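Incomplete set of chains, arranged as in the complex.
In order of appearance the chains are A and B, and numbering begins at 1 in each one.
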Amino acid sequence: MRVGVLTGGGDCPGLNAVIRAVVRKGVVAHGFEFVGYRDGWKGPLEGLTMPLGVEQCRGILPRGGTILGSSRTNPFAVDGGVERIRATLAADGVEALVAIGGEDTLGVATRLAELGVDVVGVPKTIDNDLSGTDFTFGFDTAVNIATEAIDRLHTTAESHHRVLVVEVMGRHAGWIALHSGLAGGANIVLIPEVPFDLDEVCAQVESRFRSQYAPIVVVSEGATPKDGAMTLTGGDTDAFGHVRLGGIGDQLAKAIEDRTGKEARSVVLGHIQRGGTPTAFDRWLATRLGLHAIDAVADGEFGVMTALQGTRIVRLPLSEATGELKVVSAEEYAEAQVFFG
Amino acid sequence: MRVGVLTGGGDCPGLNAVIRAVVRKGVVAHGFEFVGYRDGWKGPLEGLTMPLGVEQCRGILPRGGTILGSSRTNPFAVDGGVERIRATLAADGVEALVAIGGEDTLGVATRLAELGVDVVGVPKTIDNDLSGTDFTFGFDTAVNIATEAIDRLHTTAESHHRVLVVEVMGRHAGWIALHSGLAGGANIVLIPEVPFDLDEVCAQVESRFRSQYAPIVVVSEGATPKDGAMTLTGGDTDAFGHVRLGGIGDQLAKAIEDRTGKEARSVVLGHIQRGGTPTAFDRWLATRLGLHAIDAVADGEFGVMTALQGTRIVRLPLSEATGELKVVSAEEYAEAQVFFG
């Protein structure tokens, strides 16, 4: 049996570990052959392939990124996309697909499965916001990178009596902010699920300074102020006359500085959160998700994805994973408040 | 209400995070006062205390070890131990205890609870072998340190065409070996649960060399050969005439070298696995276990410990945690075999 493998959406530490596990177990335990499709759904759509065997997977376990490349191509947005995919698979003699990706990639997988393509999914989102799985791989790496950054910023904040605002990933869910904020000992954590009150944030900042400590604020890139309360009146210009005016992190730092009179600086962690070698947890999780995905293929159980529940890997209907975003609950956010303010 | 806190047994990254969470939430949310008992059960036994408030917990979140100190003192092995503990608690006005520790510490807590002392436990074992909880804090840190060491050893093994044997912690359970071996891409993983066959290990070593790669063997400190098959015929002497003859890692390296004729070296990770700053995961887990433990005290629910199940923290009877060791199942070990040999 020939099996195709692809990775779609933003890259995430652990993708290569999934690929390696799928191929290794497929070859060694099930006698499968593999075709690597390049750049997400673009691969089967345009017939972009690469050789994929045990040899290609040597040494990739600790490496970030994906040897298959990635893209955000959606075959349902392309005329005759599904037919072209079917044609590619047929031409390559590929009978089943393992699709590794997030909401979009698995959304396509779900619809293809409904149309009769034999596909198994592996969930991937650095934001940890997919339902059905306790954690997604890549998340632990991102949280560790953010936590290490917060650790570093404590001393510089204290030395200069400054507010430091750290913008982390999380467009719709505040998991990275909540976990790294808790782990890094942040003083304020703002997440997309709960619009923040700027006055309250400033009051917490001032209270923190009154007890002789400098505050660290962690903010998800997708966090927003209540009632659009934070209007911007123009950015600073730097030494070269460039306007410095960025995302929520930069704006929040400026707003805090304006209102409290305390120096505030922002750090936007950006892409370093998703690059590089995965943590041990992410390698372990990614490896196990891959092993179980190819077992599902061997069992002929399609239209499912593998997921972590407790310490077990289970199979869930693909539709379940992509139905609803997993966000931080009010209870989980409240639990952390004891450290804030 | 005054609450005593103690930490017992071997230290573990995350102990300070538990203490900080217990104290912070106890003070801020419940209005408790705290007494720190030093050096495990020795503290209440001998009346060794230290001040413990929000101030003492500043800056300790990222620090390894325990500000309370630790010991392996067992009050049940001491004449009148229980009475002396009761007397100390009464003298200090302490109405409840939070005991953070492993099998031994929680075993004492269980018996004290049965004798009417109001105690809540927080499970701690770097080996991850306590029942009732998906993971214990400290384990993730140890696995990351071991994985990073394995990452480092791959290149030196390849460059010198050598076998490298890495001895990791795990006296009764192979969790650290299994997780770090999977995450580090080891070629052989030997655990206490499954006595190993030295001939088979050597065959795997030779097969690995035949495919032009140098093997990495990860071995739990508690792993043993089948039938005592590996008898030692005397150790090497080093340049200073010292006999070099150590634990299972050193012996296994020597046995492999003797039988296969391939150079083999061993690395014993030892105490660096349990020292130092905890990973983000361990800080998050330790913090949450602490928060929920002091909530149990506030609820007047004693004789329980807090535990991780999935992503939730639950309360379990103390007896459940200390009844049976959580070891690697045959199924979990088999799952990983596809990468070995």
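Basically, contacts are C-beta pairs under 8 Å (C-beta built on N, C-alpha and C of every residue); 3 or more make two chains touch, one makes a residue touch a chain.
Here the structure is a predicted model, which means the values were calculated and not measured.
Number of identical chains making up the complete complex in this structure, 2 of which are shown: 4.
Criterion: only the chains that are shown with their structure count from here on.
Chain B has its Cα centroid 30 Å from the Cα centroid of chain A. Of all residues in chain B, only 24-25, 28-29, 61-62, 134-135, 140, 143-144, 146-147, 151, 179-180, 182-185, 277, 279-281, 283-284, 287-288, 291, 309-311, 335, 338-339 touch chain A in the complex they form.
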